[in-house]
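One structure is given below, encoded as structure tokens.
Note that one protein chain is taken out, while the other chains of the complex remain in position.
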Amino acid sequence: MMISPLLAAADTAGVGVAPAWVLAIPFLPMLAVVLTTLCAISKNKTKLPAWITVGCLAGSFVVTMLAFMTLSGETNTVTAWRWFDLSWGDGVGQQMVANLGFYIDNLSLLWMMFVTGLATLIAIYASEYMEHDVGKGYTRFFFAFALFVFSMLCLVMGDNLLLLYLGWEGVGLCSYLLIGYFYKKPEAVAAAKKAFIVNRIGDLGLAIGVMLTFVHFGTLEYAELFNSAQLQGYIAAVQEGRAGDVPLMAQLIAVFLMIGAFGKSAQFPLYVWLPDAMEGPTPVSALIHAATMVTAGLYLIARMLPVFLVSEWALPVVAWVGTITALLAATIGMAQFDIKRIMAYSTVSQLGYMFAGLAFLTSTGGVFHVVTHAFFKALLFLCCGAVMHGFAGQLDLRKLSGLWHMKGWRIVSVGMLIGCLNLAGVPFTAGYFSKDMILAEAFVTPGYGYSLLGWVLLLTAGMTAYYTFRVFFRVFTGPVQFEAGDEHHGSDDHGQDGHAHEDHAQGHFHPHAPGIRINAVLATLSVLAVLAAGLYFVSPDKHGWVGDMLEESTAHNVYTADHSAAAMFVIDGDTHGAHGHDDHGHADDHAAHGAHGGSILGMDPHKVMYYVSAVFGLTGILIAAWAHGPKGLVSGFIGGRVEAGKCRMDGVAAKLGPIPRWAENKWYVDEFYHFILVRPLRVCSHIFHMIDKLLVDGLVNLFGYLPRLLGRGAQPGQSGVLHGYALSMAGGVGVILFIVVMVTL
Amino acid sequence: MIATLAQAGFPEAMSGLTLYHYLFISAVMFVLGLIGFVTRRNLIVMFLCTEMMFQASGIALVAFSRFYLEYTGQVFVIFVLTVAAAEAAMALALVVLLFRRNESLDGSVWSLLKG
Partner (left out) sequence: MAEKLAYLWPEVTLFLATCAVMVIGLSPSAAVRRLCPLISGLSLAAAGIFAIGTTPTLADGAEGLMPGMLPYAKAIIAAVGILIVMLLAGTVDRGEEEELAAGVRKFDPLRLTSGEFYAFFLFSLTGLMLTASADSLIWLFLALELTSLPTYVMVTISTARSRAKEAGVKYFFLGALGAAIFLYGFALIYGGTGSVHLGEIHHQITLQMAGDGLNGITLAGLLISILGIGFKIAAVPMHYYTADVYQGAATPVTAMLAFVPKTAGFLALILLCSAIGWHYGETGHALPDTIRLLLWVMAVLTMTLGNVLAILQTSMKRMLAYSSIAHSGYMLVGIIAGPGATFTESGISAVLFYLLTYGVMSTGAFAVIASLERTHAERTQTGELAYDEADSIEAIRGLARAKPLLGWSMVICALSMLGFPLTVGFFGKLPLFTSGIAAGELPLVIVLGINSAIAAFYYLRLVSYPLFDEAGDEAGGFITTPMRTRPAVAAIGAVGVLAMTVFAGPLMGLAHDAVQPKLHDSDAPIADEAMPTEEAEPVAAK
């Protein structure tokens, strides 16, 4: 082994060497971790940790942009150092190499850009948001924040699955630390534990997937894996319609990786942790639980798409699960009253869209939605956070109204409006374009009931628009009314910051409008969320900028794996069969759209979807306006709400019987899990406990007992008497010499 | 290697038999030292026994040196003697220290640490 830091990873075809300065991207956040630790040690009581974090993250973002400008379109790796390298023979699969190396291609660049960019903005926001906790808690917050960004970058940039796994666990840990940030609050601790445990199930899947990958392909490095003849062979087999030739093991890899992705990205049935995770500070919800960490599962599937393509079931399962999640979460979101939770459910729902998008074999749609969603959902969360910050923790939409008309809240309101328009998919917003792409592909892609999924997703789009604008109309429009929350966003030190909060005990409550830093971040994000729509027009022939980006990466793999699609390729001609995974001509794919004639109402889905989804979205908004809109918005049909707590929907809900209540109680999924998992587990555990006592304990005790017995036997030798030792030593030397000589000579 | 002393006009090499006599003496001394170390209680006597073991090596070294007709073994002995002297100094210092504490030179008194 040679110690050459910055040793180039590979001569593998098509993989170049990235310059060493790329290493600064993950290591600047690491520097922030180190510096905040030093702040903690020196018991710093200023806002220094925040500025350290912001500085390092901004540096990281700048370097990322540089990397984007110089390296995009190529696949490069850069190795910091050989992390470990084990070999137990010379054959394939007998050497395991995992470098601390980074794999820079367009897919990772995309993630790196929005992770570092959003992290910088949210760190600025948090520097104001968390200032009531300046001191130990503040430092702890930014320590975990910077560590999160580092882990996330490891996850995204790692050039092997092991580093991805390390980052995966790292973000899980940071998420746990940050959800449980208000550790004196029992709900926060319970939520942190829930998130950790549910994620464990997913992580187990990922771990098994990684191990199987190594066992089957003999490598964990992307460069080697994607170029391996084995994988290429499988892809070719699938393309030629011989999917049965792919060994079961290779297919299982995708399934296990998928379980990992479902856990981290909060998909059915593992989504239950995400809404509870909102107990954490809002900047955390925005960064980790809306924009970045929860998209790790998407990244995993996009990154490993070639492996997913060789499995017959993995992607259809992803599509179905994604759609079910989208629908389920949207129905729950419609009935919630806590605005942060509504946003949480909408995140789960939108993640479902993205998964469905990936599974419809248009990584472009899925990933585009990841990017646009990252911006507008972060914006929405930060607006909610500003509300929560200003109203002493009040999040109930029945107790807030008319913020638009209040002094100092205009930027928040505009930001919220922009976010809501995006989320609802109103025409010409970024969310509209990205969602349309997914919806259209659902109808285009032949598969196991995909067009049904398309209709379900359309319906969900309408529901999304409804619950989004329900929040907006209730909280931001209408008469100015509010009640303060009963706590200061979970902070444990109540009276420290002196604004307003002492007053409200006496009935006076002055909400405090966000300060300059929060407003600046909200404004920036609003602009970015609006501009994100422009990405669609950058390379229109390739489905926008994201499509253009992905074309150069392994995630670009449109229409190659599905059965019927594969069959069609064979009929189509020889152009496709021979394609490797990363050199598809996109024009060919485009031409293929028509060929396997998915259609909606007999028209080209991509065109018609613009109108259909716009209709669904606007209908949702109209219903929201009718039910929740304020009086006088447009006199007559719309609005009519004059109080914060009452609206037309109450009457409708009363007629629907118990259904709204069920939805409000999240369809009793938590209770269901408790009933079918926790309760039987308890019973089982009692049974196992008995078996354990009798049998396993016996064995373990034996294993524990034998060494003890041996020790007891040897202990008299340690008599503490000098000549006893001398005798034992001399005797021991004699005996051992005798034995050794007798045996060998 | 072997020729250095012979070239200097030194007498003939030692016979193998004579060498074994010396080695026997050295082995006996070593074992006696060991037995003494194990059986005696007095710290000074115990230390003298280790000195005897050191000197057993010294005898073997000198004998080998003579056998091979070169100086290396003898040089080694000088170094061994030096180390032995250093150890003796330490042993005496230790013995004085211990005697002041316990008024006894019995090695078995020091047996509180055990297990």
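Which chain is which? They are A and B, in the order written, and residues in each are numbered from 1.
Note that a residue touches a chain if its C-beta (ideal position, glycine included) is under 8 Å from a C-beta of that chain, and two chains touch if they have at least 3 such contacts.
Computed from a predicted model, the values in this text were never measured in an experiment.
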| item | value |
| --- | --- |
| Residue, one of A:A18, A:L109 or A:A223, that touches the chain absent here | A:A223 |
| Missing-partner contacts on subunit B, residue numbers | 1-2, 23, 26, 30, 33-34, 37, 43, 46-47, 50, 53-54, 56-58, 60-61, 63-64, 67-68, 72-73, 75-76, 79-80, 83, 86-87, 90-91, 94, 97-98, 101, 107, 110-115 |
| Residues of subunit A (touch criterion as defined above) contacting the omitted chain | 1-5, 7, 9-13, 81-88, 92, 95, 97, 99-100, 218-219, 221, 223-224, 227-229, 703-704, 707-708, 710-712, 714-715, 717-718, 720, 722, 725-726, 728-733, 735-737, 739-741, 743-745 |
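The rule is simple: only the chains that are shown with their structure count from here on.
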| item | value |
| --- | --- |
| Centre-to-centre distance between subunit B and subunit A (centres being mean Cα positions), rounded to whole Å | 73 |
| Footprint of subunit B on subunit A - complex, ascending | 715, 718-723, 726-727, 730 |
| Subunit A contact footprint on subunit B (complex, rising order) | 34, 37-41, 46, 107-108, 110-115 |
